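Removed: one protein chain of the complex. Kept in place: all other protein chains.
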Amino acid sequence: MKTQATEMNKMLKSYQTVRSFSEMLVQPLNLEDFIIQSMEDTSPPKWHLAHTTWFYEKFILKEFAEDYRGFNDQFDYLFNSYYETVGPFHPRIQRGLITRPSVEEVFEYRSYIDVHMADLLESGISEEKKKELLQVLEIGLHHEQQHQELLLTDIKYNLSQNPFLPAYQEQKERNKPSAGASTYFELKSGLFEIGNNGETFCFDNETPLHKVWLEPYKLATHLVTNGEYLAFIEDGGYKKPQFWLSDGWSGVCKNQWESPLYWFKRDDEWHVYTLGGEKKLDHDEPVCHVSFYEADAYARWAGKRLPTEQEWEHALAGKKVEGNFAESGNYHPVSSGLHEDGPLYQTFGDVWEWTKSPYVSYPGNKPYEGALGEYNAKFMCNQMVLRGGSCATSSSHFRPTYRNFFQPEKRWQFSGIRLAEDVKRT
Amino acid sequence: MKTQATEMNKMLKSYQTVRSFSEMLVQPLNLEDFIIQSMEDTSPPKWHLAHTTWFYEKFILKEFAEDYRGFNDQFDYLFNSYYETVGPFHPRIQRGLITRPSVEEVFEYRSYIDVHMADLLESGISEEKKKELLQVLEIGLHHEQQHQELLLTDIKYNLSQNPFLPAYQEQKERNKPSAGASTYFELKSGLFEIGNNGETFCFDNETPLHKVWLEPYKLATHLVTNGEYLAFIEDGGYKKPQFWLSDGWSGVCKNQWESPLYWFKRDDEWHVYTLGGEKKLDHDEPVCHVSFYEADAYARWAGKRLPTEQEWEHALAGKKVEGNFAESGNYHPVSSGLHEDGPLYQTFGDVWEWTKSPYVSYPGNKPYEGALGEYNAKFMCNQMVLRGGSCATSSSHFRPTYRNFFQPEKRWQFSGIRLAEDVKRT
Amino acid sequence: MKTQATEMNKMLKSYQTVRSFSEMLVQPLNLEDFIIQSMEDTSPPKWHLAHTTWFYEKFILKEFAEDYRGFNDQFDYLFNSYYETVGPFHPRIQRGLITRPSVEEVFEYRSYIDVHMADLLESGISEEKKKELLQVLEIGLHHEQQHQELLLTDIKYNLSQNPFLPAYQEQKERNKPSAGASTYFELKSGLFEIGNNGETFCFDNETPLHKVWLEPYKLATHLVTNGEYLAFIEDGGYKKPQFWLSDGWSGVCKNQWESPLYWFKRDDEWHVYTLGGEKKLDHDEPVCHVSFYEADAYARWAGKRLPTEQEWEHALAGKKVEGNFAESGNYHPVSSGLHEDGPLYQTFGDVWEWTKSPYVSYPGNKPYEGALGEYNAKFMCNQMVLRGGSCATSSSHFRPTYRNFFQPEKRWQFSGIRLAEDVKRT
Partner (left out) sequence: MKTQATEMNKMLKSYQTVRSFSEMLVQPLNLEDFIIQSMEDTSPPKWHLAHTTWFYEKFILKEFAEDYRGFNDQFDYLFNSYYETVGPFHPRIQRGLITRPSVEEVFEYRSYIDVHMADLLESGISEEKKKELLQVLEIGLHHEQQHQELLLTDIKYNLSQNPFLPAYQEQKERNKPSAGASTYFELKSGLFEIGNNGETFCFDNETPLHKVWLEPYKLATHLVTNGEYLAFIEDGGYKKPQFWLSDGWSGVCKNQWESPLYWFKRDDEWHVYTLGGEKKLDHDEPVCHVSFYEADAYARWAGKRLPTEQEWEHALAGKKVEGNFAESGNYHPVSSGLHEDGPLYQTFGDVWEWTKSPYVSYPGNKPYEGALGEYNAKFMCNQMVLRGGSCATSSSHFRPTYRNFFQPEKRWQFSGIRLAEDVKRT
């Protein structure tokens, strides 16, 4: 019993830490900012706060807490995201049209659930159920941490729709020394193990551990910088179809892309919009808010390629998880890698690194059972894997086997570029 | 001087009355409700409050008030609606993405303008300028009253997007006696004068007074009721192309219309959503929230037609302006016409009556000079005239020569049907 | 009996003349040209040839000819255009996807119907039925003549989609003298009769004759020329929203209009595509292929306005129908009006003249009975009236009361501009 209590206590503490962080993230917002959905990919902050809460209510309290009474029956409809097997849900595209419940009610909902979660975690529960509960709860916490990252990227996108570009927080000025140009670090070929061994938490899509043969390859020691990317732009990168995948070139033409998202020119000088407001383009910072298409085109222009996710994971296996994560409060890539241990720098945090790997299941993979099986598996098509976490990811949410995934045209995440190249076989 | 002062005082009082009414209308809202734009035709309540205020600032304070300092330079961009000649403006479709300025700042903006308007109206000003000022101010007040109607119709549409149909105010229950079936009142042919003689306020599109020859015609004594419209539905009205204009039938097919807007079936029984929440369909109420296409199809089904705007105006000339207007606080059509003077009933207020007249300029019409020339004239294409005011119109804003106009597919206004028919020539 | 025979013979001759003309119009085409539908508004030439034939089969042979056996049961589905009451029909937008029946079969269909029509018209038929038959047949002939105009405008649009701009026929070079600048001819106010008295053929939408009061007005003596329109372009006409109706300006922005349809610049010089191939812009020719929006914006830029259809008809009443019609084989506006009788020139033929009148029914109008009631009446919304016929109209199809109508954004018809202005009231 004691162990259970301890384990439960520890979990409750984690729960409270995660929950507080969500609420801290929305502190700088006006109430008005909680409501809007500025494009199909984003959700209103209010919705994120409610949906993450609904996850615990639906998958934990209603399953494990005796005599639990739901907070509001309408919330199953309003705050289910995409679990088709759970029941009908409000169309994603219309999340920004729901002004009721109010933000205040959503905070009440959070409190209500927090109280009941604490009660549940402090109450006795059978060993059998405990294990199941803890498993779902851990998913729930990581789920909320994913939405914390989305909160930041969605708030950024929302505010950027305002022609006067309001800031979310103070600009964090720093004298970040340049790390100099990237070199390439070579890795040998071999049969390696990829995936998560399941000893610590991971999502279902990171399993099972499996063998992969890798040819020899080289990875860039540093991320591509704004300055390097600017050279691509100035060389006509956005005007030359030969660098682009066919779908990417269609995207360039259709969306009239001429630079990464959030870049704009004023008085002939490049600026970027950040959560700290606008500022002049810093040439030494890692380039950010590029789509897979742009990352891929840049690599082809540079005579290189993107790494596969297996190459990335193999090269970083065992490296300590440190970097410019959300806990730093920067919410912007800042690491130059100067004071890190090599041979690879800026690997964790800062920006998600696009890989050339489409998001598919690992050999022998089994999705979660039940509704949570929809969590990751049903998106295994038309998306590309990103690795490494970003400045909007919590380090406690991250592990090197983490597989993030987005459609190749998406740019509102903190996504950047690390190059790779083949080793010529002799 | 005394006369001027009196006139100015009177105008200030009107100003304050109109301004207060806008603020009263948004009293029942949550702060969240101020932000959203639920379709292209609607605007966020916050935007209405700011735009109507900007109108005075731009066209009066900046023109007539010495040393006036603008409240916020960004507002010219954000709160100009469509005056191309005034400068660039925020795209209409994106009004719901602007969370800053906050609602609070918009109220501060209103106060700031109100103070400066009071100062201006209480200060001395040359006779010459006074006349011009009063003319623009009167337009400004009627402009705000138009937006008050839009506030109500937009709030209704916004709230209706919520699947749980929240009410804006309490349901107003009333025992409204049925007026019985409509009969037809005949009017003789002749050469009549149509349009406004300009002795009291009117918009530029109501002038000049001009001659029109009318053949003999008959007008229905009452509005079409929900019960009568239901008979059309039950006779397959929405499934038989022969009743519909070609564009109307395309609309029926594309939008899958099966009833007026805000009607829905629950447990096989028709209900309607009103600003007082949902209720069962009242068969005696005037039918409301129909498009021109539906009004026209209904008329053809009934073997009648819609009146022209000239027929409507001629028949109602000289009738006292009384009816179920916004001042009643109903915001829903309620009049049965039982206690009115005939021969035509339910003529003013309740619902805007679609006419068969496209919105074009009167012969010899001159639009306002300058930017205000864009107020009405540039919409004279693809829109139909509606007459009579509605339950969301202020009676002080209305006169029988008033020409409202909307595209024939629009349904979110309080729009209904009065039938007409030809008199057979012998 | 003799009279009937004569009347029938005369009608048969008309029938054969109209039918031959359709076939003559498609002589210059490749078989491939018969098939395509290059935008929603156009139809494949094959379809026009079959649809006009189907009209006689459906409304005449199947109604009046004893023991008539249909040519092919599928044609009711394929070649009904929009008669909802007749039965289901192939979606308009998919007319270009139907390769079978072949063009050859369509010509066989035409012959088959022609033989049966001749048989019917040469056979005895009761007086009672004869009258009805002749009425429908006359509609059928005018219907085919309308489609002859569409054949020309659709072929032009189809061929213009080819980047190498093939010609339909030889360029007709002519030394057309300039008529000089337009002056304005004044007409007095009064109560006038408008509409067709029914003594010769007209469509249902031209009736009944009815009274209209007109204020005094002036009509331009000539059509607006390419040279005059070019001045509008060079003055930034397509870049200044103040000249445009709101919907027109949206169209300019959305479609990136910078000139009339078929104008293009090569080596900085304006050219136009005509059915005779491309040629340099002739400044003296009437401007053509403009939308209502462009006509209206041009008029506002010029400080004038477009005439109403009543003003147009009143001014031209009684003028002899002569001009540059389809019979001339030009299929391009060429008349300078120099040798015509005044005071108004270039009135019939050349280009359809946009009026400021929306297309609505005349007071007391009764559409045709039965399916033919769909012929004109169901389009009385969102369209503008054009008057005067064009170089693609047969003069035998035209009369001064003719009301053509198109949506205000359409440009593929031979549509041009005659200005009008108010007479200042004293």
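Letters A, B and C mark the chains in the order given here, with residues in each chain numbered from 1 onward.
As a working rule, a residue touches a chain if its C-beta (ideal position, glycine included) is under 8 Å from a C-beta of that chain, and two chains touch if they have at least 3 such contacts.
Keep in mind it's a predicted model, so treat the numbers as computed, not measured.
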Exercise. For the chain omitted from this view, which of the shown chains does it touch?
Worked result: A, C
Exercise. Among A:L12, A:L245 or A:L316, which residue is in contact with the omitted chain in the full complex?
Worked result: A:L245
Seminar exercise, completed: Note that chain A touches the absent chain at residues 82, 84-85, 191, 210-215, 241-242, 244-249, 292-293, 296, 308, 356-358, 360-361, 363-364, 374, 378-382, 408, 422, 425
Exercise. Which chain C residues touch the hidden chain?
Worked result: 30-36, 38, 46, 74, 77-78, 90, 94, 96-100, 102-103, 158-159, 161-164, 166
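Operating definition for what follows: only the chains that are shown with their structure count from here on.
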Problem set entry | chain C and chain B - chains in contact with each | none
Problem set entry | Per-chain CA centroid nearest to the all-protein CA mean | B
Exercise. Where the CA atoms of chain B average out and where those of chain C average out, how many Å apart are those spots?
Worked result: 38
Problem set entry | Centre-to-centre distance between chain C and chain A (centres being mean Cα positions), rounded to whole Å | 60
Problem set entry | Numbers and ranges of chain C residues touching at least 2 other chains | none
